[in-house]
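What follows is a set of notes on a single structure, which appears directly below.
Every protein chain except one is present and positioned as in the full complex.
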Amino acid sequence: MTGQAVDEAIAEGRRKIEWVRRNSPVLDGYVRETLADGALRGRRVAVVVHLEAKTAFLAKILAEAGAEVVVGGSNPFTTRNDVVEALRADGLTVIGREGGGYPEWEEDLLALADTEPEIVIDDGAELTVRMAKHRPDAFRRLAGVTEETTTGTHRLERMASAGMLPFPALTANNARCKHLFDNRYGTGQTTVQALLALTNMQIAGMRIVVVGYGWVGRGIATYAKALGARVGVLEVDPVRALEAMMDGHAVGSAADLLPGAAAVITATGGIRAVGLPEFDLLSDGAILANAGHHDLEIDVPALESAATSSRQARPQIRAFDLSGRVVNVLSEGALVNIAGGSGHPIEIMDLTFAVQGLGAHHLAGTELPVGVNVLPKHLDDAIAAARLRAGGITLDEPDQRHVDDVLAGLSEGLE
Amino acid sequence: MTGQAVDEAIAEGRRKIEWVRRNSPVLDGYVRETLADGALRGRRVAVVVHLEAKTAFLAKILAEAGAEVVVGGSNPFTTRNDVVEALRADGLTVIGREGGGYPEWEEDLLALADTEPEIVIDDGAELTVRMAKHRPDAFRRLAGVTEETTTGTHRLERMASAGMLPFPALTANNARCKHLFDNRYGTGQTTVQALLALTNMQIAGMRIVVVGYGWVGRGIATYAKALGARVGVLEVDPVRALEAMMDGHAVGSAADLLPGAAAVITATGGIRAVGLPEFDLLSDGAILANAGHHDLEIDVPALESAATSSRQARPQIRAFDLSGRVVNVLSEGALVNIAGGSGHPIEIMDLTFAVQGLGAHHLAGTELPVGVNVLPKHLDDAIAAARLRAGGITLDEPDQRHVDDVLAGLSEGLE
Amino acid sequence: MTGQAVDEAIAEGRRKIEWVRRNSPVLDGYVRETLADGALRGRRVAVVVHLEAKTAFLAKILAEAGAEVVVGGSNPFTTRNDVVEALRADGLTVIGREGGGYPEWEEDLLALADTEPEIVIDDGAELTVRMAKHRPDAFRRLAGVTEETTTGTHRLERMASAGMLPFPALTANNARCKHLFDNRYGTGQTTVQALLALTNMQIAGMRIVVVGYGWVGRGIATYAKALGARVGVLEVDPVRALEAMMDGHAVGSAADLLPGAAAVITATGGIRAVGLPEFDLLSDGAILANAGHHDLEIDVPALESAATSSRQARPQIRAFDLSGRVVNVLSEGALVNIAGGSGHPIEIMDLTFAVQGLGAHHLAGTELPVGVNVLPKHLDDAIAAARLRAGGITLDEPDQRHVDDVLAGLSEGLE
Partner (left out) sequence: MTGQAVDEAIAEGRRKIEWVRRNSPVLDGYVRETLADGALRGRRVAVVVHLEAKTAFLAKILAEAGAEVVVGGSNPFTTRNDVVEALRADGLTVIGREGGGYPEWEEDLLALADTEPEIVIDDGAELTVRMAKHRPDAFRRLAGVTEETTTGTHRLERMASAGMLPFPALTANNARCKHLFDNRYGTGQTTVQALLALTNMQIAGMRIVVVGYGWVGRGIATYAKALGARVGVLEVDPVRALEAMMDGHAVGSAADLLPGAAAVITATGGIRAVGLPEFDLLSDGAILANAGHHDLEIDVPALESAATSSRQARPQIRAFDLSGRVVNVLSEGALVNIAGGSGHPIEIMDLTFAVQGLGAHHLAGTELPVGVNVLPKHLDDAIAAARLRAGGITLDEPDQRHVDDVLAGLSEGLE
C-alpha cells in the first residue's frame, strides 16, 4: 500500500474501532477500570480472535492496561486490513493479513507462538493446539489460556483429560454472560438479518425450517417467528421438539417439513445436517443457509455432485440445478451471519470480550488450578451489572429475608 | 350426603375425569401400555397429590395396572368431593375430604401411612416426611418414593444427606418433561388467566411487574407481554435481569418499577418478596398476586397491620386501605393459578403425571440405589415422543453421520 | 326475596359497581365532568344494554348528571339481579329481571317504552325497533337514540333510508374509541380466556382455526398466536387471507385447515359459518366456539341432527357423538366470551360507554340533523386523551410546522 492508502486505512480502522467503543460500555467502563490495577502490566498477551474492529477494541483495552499485546486472527478470511493498520499505528503488534489463505494463516499463528505469549485469549483453541503440537516449549511456559467457544473448550478438556494441559485454562463459554446471550440473541438476530439482506426477500409469511433446537436454533426460530415467518423445527431429540411445539413452531420429520419450505437454516453443531436425502425433499427455489459452528452442516460437496450445474445467482448466493429444481446456497454453507453479514452485534461482543478480558486479568493475578476452570460467578455478575448500569439501571440488593425462612421450612421432618 | 347427592357427585366426578382422560394422551396411551407389564400388580401405591380430576385419572391408570391404590390430598383445600366419590365408586381407597382444614388433613395423612404403602407418589414430600417422623416402621418398609416438586426434592435430599433416607427416591422435577414445561408454560398461562378472570381487566396496555425471573417468572412475563402488557421485571440477579432486558422487558429497582404498576405478580420461590417497603411504592388500585410456591411471597400479615381497613372487593379480591391508596390482593396471596383458577392445564399434568406414573413403575421393577435418583433419560424421551405422536408427529431418527466427524475434528492437536 | 337477601344483593351489586368504577377512569372522570353542565338535567334517558355492573355504572353517571334514568336489558339472559337491586336502592328505575325468558323481556321493553324516554342508549336497536313498531307515538316523540353495535346501526340506517327515522341517531360504533378497541382487543382477549377457562386446556402448541379475519378474527388470532398456538385462518376473501398469511398464520381451505385442529372459533359475522360440510372435516375431540355476533355461526341444529347422541362433558361444554368422533361445542354456540366468560374487560367498556354517555349528552344539547350521525371527532379524541391521562400520559400538541410544507409540495405542476 502507498503511504496515503495506509493513512486512509488507519483512519477508517480507527473510525470503526471508535464506533465499537461507543457501543461497548462494559469494556469501556468496568473492564478498563478493573484492568487498571496493573496485574497485566508487562505481561505478553496474545489475542487470537476474528481480527476485526470489535476484537481490536479488546486488544487496545489490554494494551492500555500495560500488557504487551500481540494480535492474530482465528480465521484466515475474517481479518480486516484497516483494523490491522489502525492497531499497528497505535503500537500494537499484529501478525495477520487480509487476503491470505490457510497456509499464510498457519504461518502467522506459528509466528505468533514464537513471540512467546504468557497468556492467550483464544478462539477455537486455534493457537493453543498449534503451540502444543509445534511449539512445545513455548506451550509449556504458558501461564494460561482463556477460550471463547464450545469447540475450543472441548479441545482443552480433551487435552486436560489426556494429561496434556500443564497450565490453567478458563472457559469463557461457561460464563453466563457469554453463553446465555451470544448464541440465542446474537446469532438469532444476525442470522435472520443475513438471510434477508442477501436475498431481499420478505419474511412475513415465509415458511422457514430451522434444523436443530439448541440455543442457536431457538434464537433463529424465535426471531423468524416474531417477524411473521411460519417456522418448522427439525429436531431429533423429542423433548426439544416438544419445547419447539409449545413455542408455537411446527415440528415433524424432514419429509413433513422440508417440502414447501422457502428457507432452511441449519444450527445443529453437527456435520452434514442437511445432505442428499434432504435435498431431495426441497422445493424449487429453496434457500439453504448455515448458522452452526461447522461449515459442513450443509453438505455442499454432495450438492455439487448431484447438481447438473451451478451459478452465482446474487452475491453470496449460489444456485444449483437439480433436475428441474433450483436450490440456493448462501455463503457457500459457511456461517451465514459472519460470511454474509457483520457477525455478532457489538453489544454481544462487549459481553463476551468482557469475559475474555477479565479472564486474562484473572489468569494474570490469581493462582488457579491446572486444567479447565470457570470464571468466578462474581465476575460474571459484575459484567451484567455493568451492562445494566450503562443503560441507567441499578438493581436492588438481594434481601436476606426472602431466603432464610425458606431453608427453615425445608428442615421439617428431619429433627 | 343423600344417596341421590352421592350419585350426582359420582356422575359429575366421572365426567371431569373423562374430560381429563380425553386430553391426556400420554397417560391414556404410552403410560397405560407400559404399566400393563404387571410390574405394579398387587403393589400398594399411595398417591398424595392435589385431589382433583387430573390426579384421579393417574390413580385410575395405576389401579387399572393392578396396583392397590390409596389416594390422599397434598393440601387440605384442593380436594374435590365429586372426584373422591367417583374414585370410590370405582373401588379405589380414598382417605381425604373436601371442606376439612389442616387438623383433618394431618389425620388423613397418618391414616394413609397406616395403610402401609410400598410406593408413594408424593407432592412436597408431605406423606414421606410425616411417615419418617410419625410412622417410622412403615417408613423403613417403603420400597420407594417418587416426588413431584422442587421443594419436596430438597426435603428428600436433606434426608438423604442426613442418612435418613433408607430407600430409593425418584425426583420427577429433574425429568425434563416436568421442569421444562410445567412452570414456564403451565404456570405462565394459568397465572395470566387467573389475573384476568378474577379482575375482568384488560391486559393490553397494562403495566405488570413480575418479581423474580426464574422459569415461572419468565413464563408469566412472556405470556403477559405477548398479550400486550408492558412488563417490568424485578430481579436481584444481574445476569437474569440482563436476560429480562434482552427479552424486551423493563428492569430496574423496586423504586423504578412499582410506582404506576397496575399489577404485581410474585414468582421468586422465596418469602416476603413483596412486603412493607414495596407496599409503600404501589400506586392506588394496584393488584398483587402470587404465583410462587410459598403462600408467603406477599407479606399479607404486614399489609393487614399497615392497613386502616380491608374489604372483599370481588370474589377472591381483598382491598386494603393504605392512607388514601387501595391495594388489592388476589386469593389472599395463595398461588393464584390454583386458588383463583383451575391449576395447570390438563396437557401439562399429562406430562408430569406420566413422569410420576412411570416413576412408580420404575421403582417397582428396577433395583435402584438408595438415595435420590433421576428418571432415566430414555423414559423422559419416550414421554415426549408419546406426546408428539398424539399430535400426529413422528420425528426422524438421529443420524450418526452428523455426530461422528465432529468428535474426530476435536482431536486435532492431541496426537 | 327476603329483606336480608335483598340487602345482600344490594351490597354485592354495589361492590361490583364500585370495582367497575375504579377501573373506568374515563366515565369516572371526563364523562362525569362533561355531563355536569346540566344538559341532561331532567331529561328521561333509557339505558338498554346488557344489564350488569358495567352498564349500571353508566346509568349511575347519567343519574348523577340529573337525568331521569330508566334501565332495561338488551338480552333476556345477561341481566344480573344484584346489580338491579343496587340500582333500585340508589333510586333508579329498572325494568328487567334475572331469570326471565324472551316473553318477559319483550314485555319489559314495552314497559320501558311506556315510560316515554326522550333519549335512548340502545344496543342492537332493540328498544328503538320495538318502539317504532308497537309504540309509534312515543317513538315519534324521541329526541334521539345513540346506538352501540354494528347490527343496530344497520337497522337504524335501513329505517333512515326507508324514511322511518324521524329524529337524529348517533352511532357509537363509528366512533374510533369504540370500533378500534372493543372487537380487536376486547373480544380477542376474552374469547381466548373463555376457551381456556372452560376447557382447562393448554394453548401453547395447540392448533386453532379462526374462521373469518375481520377485527374480531384478527384479535383472536393475534392473542392465540401470541400465547403459542399455531393458528390457521379460514377466510374466503383473498386479500384478507393474504394479510393473515403475512401475520404468520396458516391459510387455506376448510379441507386444508380443519383436520387436526384442536379448536375452531367462528368470527365471521355471518350465519352457519361452520356447518355439516365442516363437521365432517373435524378430528376427534375438536372444540367449537363462536365469537361472532350471531348465535348461529355454528350450526348446532345440524350438529344435533347428525349426532347419534350428545351429553354435557363439562359446564358449558356439550359433546356430540359423530360416528366415532366427538365434537365439543362451547356455550351452545352462543358468544363464548359473554356466555362462558365475563364479557368485555372493564376498560374496553369504559371507552364504549364514554362514547354512549357523551352521545346522549350530545343529543340532549345539540341540534343534530335527522338521520344517522357520527360522534364529532373532537369528542372521540377527548375520550382517548382522558384514558391516556388516567395512565399518567400527556401527549404533545400537533406541530403545525410538520404539516404545512407538505401541502405546499403537492401543488407542484398545478400553477
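Just so it is clear, A, B and C label the chains in written order, and each chain counts residues from 1 on its own.
Note that a residue touches a chain if its C-beta (ideal position, glycine included) is under 8 Å from a C-beta of that chain, and two chains touch if they have at least 3 such contacts.
Remember, predicted model here, so these are calculated numbers, not experimental data.
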item	value
Selected from C:234, C:262, C:303 or C:360 as touching the chain missing from the view	C:234
Listed residues B:35, B:169 or B:204, member touching the removed chain	B:204
Touching residue (missing chain; options A:29, A:66, A:228 or A:277)	A:228
Sole contact to the chain not displayed, among C:35, C:92, C:177 or C:224	C:177
Chain B residues touching the omitted chain (full complex)	202, 204-205, 225, 228-230, 242, 245-250
Interface with the undisplayed chain - residues on chain C	125, 128-130, 132-133, 151, 154-155, 158-159, 162, 164, 176-177, 180-181, 185, 234-239, 241-243, 245-246, 251-254, 256, 268-273, 275, 294, 296, 380-382, 384-385, 387-388, 391, 393-399, 401-406, 409-414
Contact footprint on chain A, counting only the chain that is left out	15-16, 18-19, 22-23, 185-186, 189, 193, 196-197, 199-205, 223, 226-228, 260, 285, 312-314, 317, 326, 341-342, 345-348, 391-392
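Following the convention adopted for this analysis, only the chains that are shown with their structure count from here on.
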item	value
Relative orientation of copies chain A and chain C, as a Cα rotation angle in degrees, nearest 5	180
Chain pair, most C-beta pairs within the contact cut-off	A-B
Middle chain, criterion being Cα centroid separation	B
Euclidean distance of C-alpha centroids - chain B vs chain C, Å	37
Centroid spacing, where centroids are CA-atom means, of chain A and chain C in whole angstrom	53
Overlap residues in chain A, where contacts from two or more other chains coincide	242, 245-246
